[in-house]
Structure formats: structure tokens, C-alpha cells
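Quick one: the structure is below, and I'll ask about it shortly.
What you see is the complex with one protein chain gone and the rest in place.
Up next is subunit A:
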């Protein structure tokens, strides 16, 4: 009997190559190719300026420099602005940059010129020889400046507003006006960024013998890059292969595409007839790869004596940086996912997406949900404080109940589909969380700590996460004559353990040994139809597609095996790669290896080995019939696609106990608890690893990370020395996790995504715990010790403002 792999803590197969230094990331490729050239980019040192003149006359004099490009050298589609990937009707003033700046730069770090040389050192020397004359323009930095609109980022965008979007379910303003109680809150979140350990990278090679372009890119979407490269370079799609090798983390930033270098590197490779590489360095990553998070929110809420929300009206302002290549995904997610597990009777949300002279904004793990969760959970805490009620009680009052699924919010989600939750049990999760963190015992603990002169606080935050967005993913399953199973799916992998989790699915569905399954991701040569790895969609989308494709392969295997064994398909089963007649022993005539079935599936003319000898047209089949029937095809393969009706909705709740230092205002984490529901778990070990990573990233976002721009648009902390990411010393010493599994009815495996959950409630949960410890409201995150210290001074003589009803 084969051991069930789905749900088991199977050790990751990809680890073997990573642990031995045999991973292959983009910068590891072609290193032994003496023809390989390297590139460097001249980036704007100014946040807002017109380019008067670019002088590259000294560049080619430098030994080892091969070529230099500016916008003037670009032709055809390459000279046009980069694509706006996700146009939305409300994005009335979408703007994208050029691969190389034309006439104007709009952020520090914008690409101006591209140099190719024999190595990166020489390429950087060459970049330093380029002279640019600028006419300075006034920069717009931060949301306040963008809203004030004293200066414009783009001359033709009035008031710096790229988009304004409004959704409403019911009549929120009327409900608030008549509610027994009302509160208003202003809540801010600052910029942070994905900052994966591996930055961006691209290598391209043009093969003149086959007229094919191969591009390797550290991307979250191989097919997306392929489409863009083909369109921009004027190549037939069939001439372009994009391969994503190992990727050293993505967290969202690598879903934006094409980055200028993803086009310039292939252009250079084709023009020069030599392979070309671009590897981003860390400073470049800070100033030219996307950021996220910065939003300001204004909330009006009306509620009854129980804390039940009767009306919620949210206005917010999103800083989308200098351009909008990824459309409005982030603020749309905030505006819809803000609702979390609750069902306010009337909800209105309106946002403006604003241009600033800073790096572009695209999704960062959580993608707008951390801000939405911060807004909603701060509101729940404010209602609780106002009514003097336990924070868990007010939340429970507002929960969607288990018997109300599927729950329709009457709003439109980011994928253009209705915002409908598929499944969940929020009350059950809350019970688990309270138990896990010791919610009901906390006041005793607080008293105990207070007796020692220590100040502690507890907070919780709940979230719902739309995962597994469409439109589709596909998979191809091929059973070889050796019995080994080769599976290809088109989305990419950035360390999530897809090769393991997907192989677990195949092993169970097909009935083969886990060790015999090999998974390929992100290679357009093997699966040209795909979307990408983002929004916690890989397991739901490709997992389901792989399951369906494996079922097709199984169906065919059983049909062929039934003929060979002269048995009914219904009586057959597959285990450990052997098809057998159910209930029979291992005697001859009742069993056949899948490899042999693969041999039988492919009538051959030529025998090239022992296995193929058994499959020649003289060995198999009925001489009276064609070797391949009209409704059949040779080979033991299965291919299928999965397209969901709409997103799945994972959910969870976090709680944290913090201690704040009375003198230094340092914030120490004493306990961290997570209750998580992502439907059925494929590999609990991998899911917990994802949660650990998300929590650490969330700790960073809540307490340390921020993009410190000065008023001229210079990023003051563009290094790991100055942008503080958590080390092992800054994360909780342990994270207590409990799972609840409410299977999704939307896909055959009952799974929901798990990749982003860990990071969503962080700002909210830490704000709540710090507020609980200190006794004054925390309305802006992240929070540093010095900011907490300043807040203490500001609130020294004030009553808790949330106990005062707003006007």
C-alpha cells in the first residue's frame, strides 16, 4: 500500500542541490562562457528632472566596453513606454516609464543608459563616464505632498491623481449618521519593500543557428516576460524561450515585468551576437526595484452598543510612486480585503492612487492586505476601547458565521470577480487563538509583570486573504517508459518548495512513488501557457492543474493496462507505479508496471533499446486496426488546465504579547501565536515554514523597515546597513501555530493559498499590543523606539482619546 503523501511532512527534494551549492540562480548561469558580456545601468541621481543632454562620447574609449545605449538608440516598440500590465477602467491617468528615460526622469534610480562590457567592473567604470545635463524640476515626495499637488509629477496628470475608485455596499454614510455611536480614525502605514536576498537578474543568449532567443530571468512570471520580450523586440513568440531557474526569493517584486533590463539584455544579446548578463546590486535594488505599503486612511465608523458595525466609510490615499506599470492591484486589494472576516452592514470605500517622484509601487507579500487589516483591526480595537468591551467579543459580534458561506460582500475583487468568500469558521479560529496565546489569563500575567515593574500588552488581529486568483494554470504529466514521471507546470518557484508539494500531489493522484516524480516550473519550452507565482496562487492553481493532468494520465494508463491485462478498468488500481487487478496477489498476469504501460502506449517503428523493442508495431496492437486509433494519440501523457470560478479565501488570526521598556521604549516580543486556515494542507512543514517567514517579514514591517526618503526624493537608507531587516535576534523565539482546515469547495484538492498569510496582520497585531501596553492609541506603523518614546511624551497627561466620542 502506498503511503499517502498529501498532508505529510515530506522533506523537500530541492534542498539537496541548495545545500551542496548546486542551486542555479540567474547569476550562476553561463559563468564558464568566455563570450559572456556584463552590463550596468546609469540611473538617475535626481528625483525629478528634464534630461537636456546625454554625452556618452568617453564611454567607448574605455578598454573592455562593447556598447552603450540611450533612448535615442532605441527603435520601434522598444522606444515606446513600457506596458501597463493590468489596465483598469478607473486608472484614468496610467503612466509607465521608458526602458531608458526619454526627456525626463521621475525618480532616483530611473534607468537612463545601458552599458555592456567585458565585466561588471568595467561596465560600472563606463557608466561613471556618462555625462548628463539636467534641468531640475520640483520633486513630489510622500502622500501629503502628492495630495497638496503644489507640484506635478507628470505635467498632464492633474493633482497627481492616477486613479479614483469607489465601491459601496448599502448606504454607509446614512448608516453612520443614524448609528448610536461613531468614531473617526486616521491611520497611516509607511513604505517598505520585498528585498529578497537575490536581487533581479537577467541573462540572454541569441542563437543565430536556430534564430532563437533564450532569456533566463529571476522572475515570478516566465510567460509574462516572454510575451513582453517578444512584443518589444518584434520577435514571434515561438522564437523566444524564457526560463526561470532557481530564484532567491521574490515576495512580489519579481512579478512586475518587464523591468527595463529584461528588455535591454535580450536586445544587447541579439545586437552583439554574444550572451549578456545583468545582475542587480543591492543599492540598485533599493532605488530601482519596486516598493509598497505607503497609504494614509481616514475611517468613519458607526456601531451599536454591542460593537456591531452598522456603517463603515473608508477613504484612503495610495502612493504608487512615479509610474503605474502594475495598475491598481494594491489599493483595490486594500479596499476589498479590509473587510476581513467581518460583515459591516453598510460599507463605502474610496481611494485615490497618487503619483510621487519615488520608486514605483507593485505588490509586496500581502499586497495591500496588511494596510487593510491594519485599518479594520485598529477600528475594531477602537470600538472595543470606546465601549469598554473585550476586543475578542467585539470581533466575534461582527464575524461572518460558518453557516453563511459562500458569503457575498456585494463588492468586486481585484480579479474583476465578485468578492465572495468560499469557506471558513472564524468563531472556531478565535477559540483556538485565545487558547493558544492565553488571552483569558493575560490580566493575571500583566499584574505579575507589573509587580516586577514591567509593562506588557497583548494584541490580536484577524484577516482574510483572497488567494488562488485566476485566470488559470496548466500542467503536463508524462510517464516515461522507465516509469519515471515528468511533470511541467508553467508558473515559477521562488523557494516555496513547489517541487516537493507538487510531487506529493502527483504521487497520490497517479499512485507512483514520490521519488519517481520530477517537477519542472517556469520554463516556457515545457509549458508555454501559464500566469505566474503571486497572490498565494501556486498550490491552488498549479496544484489543481497538476492533479487534473495526472488524472488524465491515469485514465489513459488504466485503459491501456486493462487491455493488456484483459481486465475491466474499474477493477484496476495503481500503487507504487504498478497497475494491478484489485484484490489479486502478485502472480503473473494481474500486474503491469506503469513504465510498461508507457511502452504499450506508443507503437514504434524503431527499436532503440529493450523497452522500445517491446513496443514496435510488430510487437503490440491488433494487426487488423491502425496502430493509433483515431480518437487516441501515442504516449502516456496527460495535460489539463485549472481555471477557478473566483478566488479562494484563506484566513487566520495572530496574537502577540509584547513588553515595552520603560526607559528605552524598546519593544520585545514575549509570545507569538498563529491560527491559520488555508484549507487542506499539502505539506504542513512547508506551510509552517511559509508562516514563519511571513511573521518575520511582518515583524520587520511593523517595527523596523521603512523607506526613508528626504524631501528631495533621495532614499537615505538604500543599504542593508540602514534599512533594518530582522535578523534571528529580532524575530519571536518561537511561533505557536494551530491549523484549522475548512476545505475550499472551489478546487478539487480543497486547498487555499498560504504564502502571504504570515505578514498580513503584523502591523495591526503589534499596534494593538503596544497600545495595550502603553494605554494610548497607535495609529501609524511601523513604530520605532524613538517614535514610541515621543508618543509617551505626547500622551503623558492626556486621557485615552478613543474614550472620547468624535464630533
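By our rule, a contact is a pair of C-beta atoms (placed from the backbone, for glycine too) under 8 Å apart; a residue touches a chain by one contact, two chains touch by 3 or more; residues count from 1.
In this text, contacts and distances are computed from a predicted model.
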Leaving aside the chains on screen, match the unshown one to its UniProt name from "C-deglycosylation enzyme beta subunit", "Potassium transporter TrkA", "(2Fe-2S)-binding protein" or "M48 family metallopeptidase".
"(2Fe-2S)-binding protein"
Out of A:197, A:575 or A:716, point to the residue that touches the absent chain in the complete complex.
A:197
Of the residues A:495, A:595 or A:679, which one touches the chain left out of the display?
A:495
Give me the subunit A residues in contact with the hidden chain, please.
11-12, 14-25, 27-28, 31-32, 61-64, 119-122, 195-198, 246-249, 251, 281-282, 494-497, 685-686, 688-697, 719-721, 725-729, 731, 733-735, 758
